[in-house]
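Here the complex is missing one protein chain, while the rest keep their positions.
As written, the chains take the letters A and B, and residue 1 is the first residue of each chain.
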Amino acid sequence: MTEHADHDHEHHLPPKSSVKRWLVTTNHKDIGVLYIITSLFFLVAGGILAMMIRAQLWTPGGTLLGGQGYNQAVTSHGLLMVFWFISPFAFGLANYLVPLQIGADDLAFPRLNAMSYWVYLFSGLLFLTSFFLGSSLAGGWTIYQPLNVPAFIPEVNQVGSLATIFALMLFVAAVTMGSVNFLTTFYRMRAEGLRVRDMPLFSVSILLTVWMMLFAFAALLAAVILLSFDHLLGSVWFSTAEGGSLLWAHLFWFFGHPEVYIVFFPALGVMAEVFQTFSGKRIVGRKWFVIAMALVAIQSFVVWMHHMFLTAINLPIKTIFMATTIGISLPFDLMVFALIYTLAKGKIRFKTPFLFSFGALLLFILGGITGVFLGAVVLDYQFRGTYWVVAHFHYVMFGGGTALIGGLYYWYPKMTGKMYDEFLGKVHFAMFFVGFNLLYFPMFVVWETPRRVFDYAAEFTMWHRLATVGAFLFAASFLVMIYNMFKSLHSGEEAPDNPWEYASAGEWAVPSPPPLENYPGVPSYAGGKLSFLTRSEAADGGTVVEQEVAGTEQTAPDGGAIAHAGAAATTPTTDYAEELALEDEHADHASIWPFAISASAFVTFLGLSGISKAYFIWPFVFATGFMVAYFGIEGGRREGFGWIHPVVMALGGAIAAGGAYLLAIDKGGLGAAIDGASVYFWLTTVGAFMGAATLTQLGFEEFNVPEPAIAEQWPFEAVSNVKLGMWMFLGSDVILFGAFIGSYIFMRVGHGWTDWHHDFIPEAHVVLPGLINTYLLLASSFAVVLALVAARQQNRRRLLGYLITTFLLGVGFLINKAVEWEHLFHLHEGAFADGWTFTTNIASSSFYITTGLHGAHVAVGLLITLYLIVRAYNGAYLGEEEADTIEHFGLYWHFVDIVWLFLFPLFYIL
Amino acid sequence: MASTRLYTVIFVTLMAFSTAQALFEFTGILDRAYWFALGVIMVLSTIKATLVAGYFQHLVHEPRSITYLIAGALVGVLALTAGAAYSIL
Partner (left out) sequence: MGPGGISTEIAYVLGQTGGLSRTPADVFNTVYLVFLILGTLVGVVVIGYTLTKAWRYRDDGERDDESESDKVVRPVLGHLPTGSGGGKKLFVSFGISAVIVLSLIVWTYSALLFVDDTPPEVAAEGEEPLEIEVVGKQFNWEYTYPNGHTEEPTLYIPEDRPIRLKVTAADVWHNYGISEFRVKTDAIPGQTTTAWFVADETGTYEAVCYELCGSGHSAMRGDVVVMEQEEFEEWYANTTDGSTSASVNSDVTGDTDANANTNAADPAATEGEA
C-alpha cells in the first residue's frame, strides 16, 4: 500500500486524501470511483422521486403532488434513473475494470475520460438545478412531442424545461466522449495475445455497449438539438402538425431501443463474470454467448418502431418490425440458457455478489417472458400506456441494475482493498429482492392502470398499496448497502489480491487496490495465460511471443484473427526497451482543465436555458473574439512572440468590436442592449468566456500519454490512437448529421416531396449562394490537404500559407452565408411578407437549423485552424509524425466538407 | 500518400461536379425531368463524397476496418431515414 502511495507522488498526483486529487485526476480508477459515487447520488435523487410517486399512489387520485408535480416526478424519475444512474454506474465499474481486464495502464485518452466524467456530473447538476428554475421537464422521459415544445409548456416552466433538455444534451456529449475513448482503448491497448473475443465477458459486454452508445446517442443528440432550437429560436420541427410528433418518436426510439441494451449489457457482463467465479465454471457455450450479444447489438438498431405500433405507421412496416423484434428476443434466450447451464456441475457459493447476479437472472427471466407478451402486437396494443409496460421494463432494466449492484459487491474488495460485510450484504439482498418483487409484481396484476396517471380503479387499491410498501422496503435496502460500504471502508477486513476462488480475469492478479500504473510489468497473454514481463525482458519477449502465438494457430479453428495477432506480435523493434522506459517516465495523470471546461459548460447552458432569442448569439460572438485574442496571447507567451500574435489578437479584438457594433445597431445603442440583457445573458457570456479560456489552456497544456509499445490492436493496427479516436468521433457525427438530414427528408416526405418547394420556399431562395459556398469549402479542403503535404515536407512557410488560406476560405463561407440569411430573413415577397425566418415553416426551420449547425461546425473548425496557425508559426507540426495533428484536423474539416456536399443539393437545388 | 498532382485532379473534378449539379437547375432540366435530375444530382454528390473521403481523408490508405466503421454508421442512419419515411407512406 505505502509503496503505491509513493508512486502516486512520483506522478505529481496529490494523495487520495486531498480534495485536489479528485479534481485533477485523469486516472481511470479514480474516475471509476467518482462515477460510482456520483451515480449512487443520482440513484438516491431518482429514488426519492419514486417514493413520492408511490406515496401519491397510496390512494386513487392522491393529492400529494398535484397534476404538474406528479408529471414532473415521473419524468425526472425516468430520466435520472435511465441516464444519470444506471449507465454511469455501469461505466464506473467499466472505467475501473476494463483497463485492468485488457491489460492497459489507462484509457487511451485520460483527459477526455476526466472530461466525460465532469460533463456527466455537471449535466446532472444542471438537471437538478432545473427544479429551482420554475419546474423541471414534465412531459415524460420519452419527451413526446409536441407536448414538450414551448407552446404547450406553461410560461413559468419553460426555463426549467429547457435546462432539463440541455442537461440531456450535455449528458449525451459526455457519453459520446466516453464511447470514443473506450472504443479506442479496446482496439488499441489490449495486452499482447489478448484477442477481442478472449477478453473477460464484462469487457466484451462493455465493448458492445460502447458501440451501441456511439451510434444510438448520436441520434438522441440530434433529436435533443432540434428540440432545443424549437425552444431557443422558435423553429417548428416538432410543432409541425404534419409529422412533427412522429419525427420525434422515430428519432427518440431509434436511440431508445438500443438504449435498453446499453443499460442491460453491462449487467449481462457482470452476471457472466460472477456466475463463472462463484460456480467455478467457465460459461457454457462462451462463443455463442458472445455471438448472441453481438447480434443483439446490431439488431437493436432495427427494432425501434415496435414502440410505435399504435401510431399511424402502416401495416407492412409493422409486420417488418414485429419480425425484427422477435428476432432480437431469440439471442437472449440463448444467453439466459447459457447462464443457467453454467450452474450445473458447479461449486456454487452463495456470496452476496452471486446472490445479486442470480436474483438478476430470475428477474430477467420474468422480464423476458412478459416481454414476449409485448411482442404479440395484439397484446401490445392493449398494454400500451399501462402498468404492464412499467412493470416489464423495471423487471428488465432494474433486473440489470440488480446485477450491477452484485458487481459493486464483487469488485468492492478490489477497489477499496477491504472486504465488505457479508452478513449485511445478505440482508441487503433479502430486503432488495423481496422489496423488488413486492414493488413491481403487483403492477402486472393491475396492469390495466394507465401509466403516468395517479387515478386508478378503486378495486386496484390493495395492489398499489402493496407496491408502495415494497417500494419503501426496496429503498431501505439501499441504506443497508450504503452503511455497509462506509463501515467496511473503515473497519472491513483487508482484502487479498484475489478474494474469490475461481476468479479468472486480469484484475485479480494485481494488488487490491491496484497501483497507479496497474501492473508490476508489461502484461502479456501471449502464452495463453497472463504473465508480466519486466521492462528489460520485454525486448526479448517479442520473439518468444511470436513462437507461442504461432503455436496456438494450429489448435484454433478460426485462423483469421490469430494471423493478425501474430503479425502484431512481430512488430517490436530493437529500441523497444527504450520506448518502455520512456513510457514510464512521461505519463501524465493530472489536469484541472477537464473539470474547468465542464464547469464552464454548466454555466453556459444554465444561461442558455433562460436567454431570449434576441440575445442568443451574442455571448458566443464575444467569446469567440476573446478566444481568438487569447490564442495570440497564450501562443506568444508560451512559445515566443512574432508578427502572427498581434495579428491574431487584433483579429480577436475586431470580432468582439464588430459584434458589439452589430449588437448596438440591433438594439438601438449599446446602452439599450445592456439594459435589455437578462441575467441569463450574463450567465451565458461568463460561461462562454470561461469555456474559451479553459479550452485554450487545455489546447496548450503539455499532457503526455504514451501509446503502449506492444499491444494487440486488431483490426486497427496501422492507425494511431488519436486518429482512430477521430474516426470513431466522425462515425457518431455521421449519425448526427445523417439524423438531421433524415429528419428533413422525413418531414418533406410527410408533406409531399415535390409540393414542399412550392408551398414553403420563397423565390428568393436561389442556388447561387450555395454553389459559391460549395466552391469555397472544396477549395478550403484542398488547402488543408496541401497544408498536410507542406507539413510533411517540413516547409513552415507553405504550411502557414495554406492554413491561412483555409482560414480565409472558411471565413468567406461564413460571410456568404450570413449575407444570404440576412436577405432571406428580411424578405417581403407575397407569401412571406414577414420574412422567411426560423419560425416561418418547417422548410425554413430545417434549412436554417441544418445548415446553421453545419456552419457552427465550420466556425469550430476555423477556431482550430487559428490555433494551428498560431502554433505552426513557431514551428509546430513539421515532420512526418508531427504533421499528424494537421491530418487529424483535416479529417474533421473534410468531414464538414462532405456534409455540405449533401446539404447543397438537398437544400439548394432539389 | 498520394501526390499533389492527384490531389489537384480530384479538386478539379469536385469543382466540375458541383457546377454540373447547379447546371441542372440553371438549364431547367430539374423542372422538366425532376426525378431523373434528382437521381443524377445525388449520384454526383455521392461520388464527390467518396472522392473526398477516399483521398483527402486517405481512407484508401487506412485499414479497411475504418471504412467499415463509417459504412456501419451510414447504414444505420439510412435505415432510420428509409424506415421512418416509408412508415408514413
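Here is the rule we use: contacts are C-beta pairs under 8 Å (C-beta built on N, C-alpha and C of every residue); 3 or more make two chains touch, one makes a residue touch a chain.
The structure presented is a predicted model; accordingly, all values stated were derived computationally and were not measured.
For the omitted chain, the shown partners it touches in the full complex are A.
From the set A:Ser161, A:Thr185, A:Thr352 or A:Asn498, the residue in touch with the chain omitted from the display is A:Asn498, counting the whole complex.
Here one chain is not drawn; of A:Ile37, A:Ala312 or A:Met462, the residue touching it is A:Ala312.
Per the touch definition above, the residue from A:Trp508, A:Tyr744 or A:Phe889 contacting the chain not shown is A:Trp508. Annotation: of A:Leu125, A:Val453 or A:Leu878, A:Val453 touches the absent chain (contact as defined above). Where chain A meets the omitted chain, the residues involved are 61, 66-68, 70-71, 74, 138-140, 144-147, 152, 154, 193-194, 198, 200, 240-246, 276-277, 279-288, 310-312, 315, 318-319, 322, 326, 329-330, 333-334, 336-338, 340-350, 358, 361-362, 365-366, 369-370, 372-373, 375-379, 381-382, 384-386, 448, 450-455, 498, 502-504, 506, 508-509, 525, 528-531.
Methods note: only the chains that are shown with their structure count from here on.
With centres set at the average Cα position, the gap from chain A to chain B is 29 Å.
By the touch criterion given at the top, residues 215, 219, 243, 246-247, 250-251, 254, 301-302, 304-305, 308, 312-314, 317, 715-719, 724, 727-728, 730-732, 734-735, 738-739, 741-742, 745-746, 749-750, 754, 767-768, 770-771, 774-775, 778-779, 781-782, 784-786, 789, 792, 887, 890-891, 894-895, 897-898, 901-902, 904-905, 909-910 of chain A touch chain B in their complex.
Chain contact summary for the complex, chain B toward chain A: residues 1, 4, 7-8, 11, 14-15, 18-19, 21-22, 24-26, 30, 34, 38, 41-42, 44-45, 48-49, 52-53, 56-58, 62-63, 65-66, 69-70, 72-74, 76-81, 83-89.
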